[in-house]
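Of the protein chains in this complex, one is absent; all others appear in place.
Let's look at chain A:
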Amino acid sequence: MIQSARRWGPPLLLVAPSLILVGVFVYGLIGINFSTSTTDMHKAAQSTGQAPVSRVGFQNYLDLLASPEFQHSLMNLLIYTVVFLVGTMVVGFVWAWLLDKPIKGEGFFRAVYLFPMAVSFVASGVVWRWLLNSNQGENASGLNRLFQMIGLDALQNNWWNNVTFGIAAIAIPAIWQLSGYVMALFLAGFRGIPDELREAARMDGANEWKLYRHVLFPQLTPIALSALIIVGHMSLKAFDLIMSISKPSNYQTKVPAVDMYVFKSSFDYANAAAVGAILLVIVAFVIVPYLISLNRKEKIR
């Protein structure tokens, strides 16, 4: 008894503070959030106890999911995530592939590509709002003006002001910022593959494509998965970039995180909490399977 207390006591004592803090401030607050989301607290008066609050079960969720406005937000989130993920993965991989060839000034290019990540989304959003100006023709500025100057007038478009796909334009700065990070991950992956494997494949008569297809890509799969998860969960929580390029009330760039903000500022705490819970569930759908598979692998080892 004392023996085991000696063994477990000190480590437990060490992790206890963080365990308690995480328990209260993460899981406790998730619980409170969920509890709020199942009430009808849609007015300021209810939040201070001036008016009665009652439980409505999952009614808020059903109403939200049934409203065309929220469906539009979810659709925007999906488009944004797909464009953002595909963009960063492709660009990041190509950059890593180019830098993996022994080229001069690799360190310089690595820094150049990685650097945008050091800029905050808010700061880059202010610049990109100007670059993505939707004026065309005579009043054009930003990228549309650039297209005119180089004779590609046909490429002019209204960027994020397109009702259906406008949100994809906001993924452009996000891709620009995060591609360098994905590149760094892939570059580490490339460097981790021993030269012997490539040589062996070449000895066996594999051409470049076969070498990549059967030797290098399988080795890079875990890296690609990590990159997908990291970029994917960032994309689902997108808020700051959208807020600094667009405005919370702009319909074309609504995503659930923006809805949550608008509900909160309207004193509609129940719906704000419900949107938060929906976001949490979506992120969990992405992350939990990854954690489970990671756990399994570690056990096998």
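Operating definition for what follows: a residue touches a chain if its C-beta (ideal position, glycine included) is under 8 Å from a C-beta of that chain, and two chains touch if they have at least 3 such contacts; residues count from 1.
As a working rule, contacts and distances are computed from a predicted model.
Q: For the chain that's not shown, choose its UniProt protein name out of "Tryptophan synthase beta chain", "3-methyl-2-oxobutanoate dehydrogenase subunit VorB", "Aspartyl/glutamyl-tRNA(Asn/Gln) amidotransferase subunit B" or "Probable sugar-binding periplasmic protein".
A: Its UniProt record gives the name "Probable sugar-binding periplasmic protein".
Q: If I consider the whole complex, including the chain that's not displayed, which of A:45, A:65 or A:111 touches that chain?
A: From the options A:45, A:65 or A:111, the contact with the absent chain belongs to A:45.
Q: Of A:4, A:54 or A:249, which one is in contact with the hidden chain?
A: Once the missing chain is taken into account, the touching residue is A:249.
Q: Looking at the full complex, which residue from A:33, A:135 or A:148 touches the chain that isn't shown here?
A: Considering the complete complex, A:135 is the one touching the chain left out.
Q: Can you list where chain A touches the absent chain?
A: Residues 6, 9-11, 13-14, 16-17, 43-45, 47-48, 50-51, 69, 72, 129, 132-136, 138-139, 158, 160-161, 163, 245-247, 249-252, 262, 264-268 of chain A touch the chain that is not shown.
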